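Have a look at this one before I ask anything.
Shown here: the complex without one of its protein chains, the others still in place.
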Amino acid sequence: MPYIPHTPEEVREMLQSVGVANVEELFADIPRELRPASFDLPPGMTEMGVRDRLEALAAKNRIDFVSFLGAGFYDHYVPSAVDALASRGEFYTAYTPYQAEASQGTLQAIFEFQTAVCRLFGMDVANASVYDGGTAIYEALMMAVRQTKRATALICETVSPIYRTMLATFTEKLGLTLTTVPHADGLTDFTAFEAALDSRCAAVVVQNPNFFGAVQDYAALFAKAKSLGALSIASAYPVMASLLATPRSMGADICVAEGQSLGLPLSFGGPYLGVMTCTKELARQMPGRIVGRTADANGRTGYVLTLQAREQHIRRQKATSNICSNQALCALRVLIHLCLLGDEGLRRQALNSVEKAHYAAQRLTAIPGVRLLNDAPFANEFTVVLPGTALESCSNLMRWQYVPGFPLTRYYPGLENALVVCCTEKHRLSDIDTLADMIGALQ
Amino acid sequence: MIPGDLKYTKSHEWARIEGDTAVVGITDFAQEQLGDITFVDLPALGAGLTEGAELGSIESVKAASDLYSPVTGEVSAVNEALASEPELVNREPYGRGWLVKVKLAAAPENLLSAGDYEAVAASDH
Partner (left out) sequence: MRTVFEKSRAGREGVWQEKPAASASDFIPAGLLRGREANLPSLSELDVVRHFTRLSRLNFGVDANFYPLGSCTMKYNPKFTEVVANLPGFARLHPLAPQLCVAAKWCQGSLEVIYETERLLCEITGMDAFTLHPMAGAHGELTGALIIAAYHADRGNKKTKILCPDSAHGTNPASAAIAGFEVVSVASRDGIVDPEALAAALDDSVAAVMLTCPNTLGLFERHLPKIVDMIHDAGALLYYDGANLNAILGKMRPGDAGFDVMHVNLHKTFATPHGGGGPGSGPVGVSAALAPYLPISRVVKDEEGLYYLDYDYPKSIGYVAPLYGNFGVILKAYAYILRLGREGLIRVSEQAVLAANYLRVRLESCLDIPYNRICMHEFVASAEKSAQATGVRALDLAKALLDRGHHAPTIYFPLIVKEAVMIEPTETESKDTLDLFVEDLQRIAAQAEHAPEEVKAAPRAMPVGRLDETKAARDMVLTADLAPAR
């Protein structure tokens, strides 16, 4: 049997040591009536056979198209060394570093990851990551609820609707009233937001750049929130964080992000990782695994999981969160990616993307009837309004192997003609020209 | 070590009642069970406390546990030293490791004498 090494002779020896005649005796505790009614699975296959099958399935997915799809999940270049290093068995076949002395590799890497993402967002404290960017927003909200002992929060409609639909499930069932503040032409409506803010509010949640791609200044909103005792939570795009003002500099207390754009493949939605950072005042509210630096008896520096008393395996039903894992291997990829690029590499990646997006916006808006949804600054993603419906344009272009962007119809009624277009450094200018020509030809 | 002049709870807090004020802490038995204490979360000055209700929480490396108020009243002082030196609770649970002082609003009803608490601690061992 594959991966099961015991020879018939060894099985006999082991059975003899245990004092049973056959393996079935070991299962005697399972009552007869509980034995499976069926176990109708296909017979095993060779490794080659399974690979053939999976390669055939992979071939059923179409990836031979030019895509301007972003919407929170981005196709940036990943240096080869990321795969090479993260696929070392010493990293990926280890588990949660309970035995710190035999896990210094994982622990130091997480400590360095915490440092790197704090530096990126200008924050003091990070955890070892949570499942994804949406879960990070949820956990940030729960941090605010614990810290302020309040149970309502405001979220802007410009925060990813993909995350907001998930937040609705958790907040609705878990006793938090989360109110959505409507957007105004794809922008955060600060007047409406400040009007909705009051002293019962635990937190405000915004995203920068927002789901429509717009970059805005949240300093005044965060200051207002602070004056009312609410925390400010910003959801960021880590690649663009190398260019944009940090959430901290605008006054955010918690900054979270989907970390996928830093070295992880799109992989149809996962595994990704939720990055969570906060100010040191909130350190004790941080859920999940956290690594701290310490020393052994001889003064040698080492790293351990710390603040564990808050966690589920000790606190059980009084834990700060039920999460007991983190996306350690994904966090490792992020760290390696950031180390390979450095400030300059990440900045170039971001700026090359921004430059292409602005070129695309210029080409598209030159088409009669095509306009930008708003005139706010944007980074590598922007929303255009087409003369016809975005879904229809999408369908038309897809026949020519082009995905022009993400249609907003599904999540924003009234914006049937709006399309969020994303560029990364991987796009060629000729791809953008072709996109513009095709959209022009549709009109 | 269970001082005879204090009153106790089954959840291992103590109260030293002096006129209309009570000093509150955790017992030597409790600190020993918890091990090296790393953090104490205490209520704000002026917060209202109710006998038997949650007062805060205390964390050691391997455990986190809730603290329950032995008395009813308003917090009149918080031991600020514990923020930087939580180990005071380990070293001097009945002295410099006190937690809060409470201005009493009602006489405590269910506190144990040292002798009764000794029996509780013995059975929790």
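Labels for the chains are A and B, by order of writing; each one numbers its residues from 1.
One rule holds in what follows: a contact is a pair of C-beta atoms (placed from the backbone, for glycine too) under 8 Å apart; a residue touches a chain by one contact, two chains touch by 3 or more.
Keep in mind that this is a model prediction, so the values were computed, not measured.
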Query = Can you list the shown chains that the hidden chain touches?
reply = A, B
Query = Of the residues listed, A:229, A:251, A:271 or A:440, which one is in contact with the missing chain?
reply = A:271
Remark   = Missing-chain contact among A:61, A:191 or A:430 belongs to A:61
Message = One chain isn't shown here. Among A:196, A:228 or A:398, which residue touches it?
response = A:398
Request  = Can you list, in ascending order, the chain B residues touching the missing chain?
outcome  = 36, 38-39, 59-61, 84-87
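Everything that follows uses one rule, which is that only the chains that are shown with their structure count from here on.
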Inquiry  = Centroid from C-alpha atoms only, then distance chain A to chain B, rounded to Å. What do you get?
reply    = 43
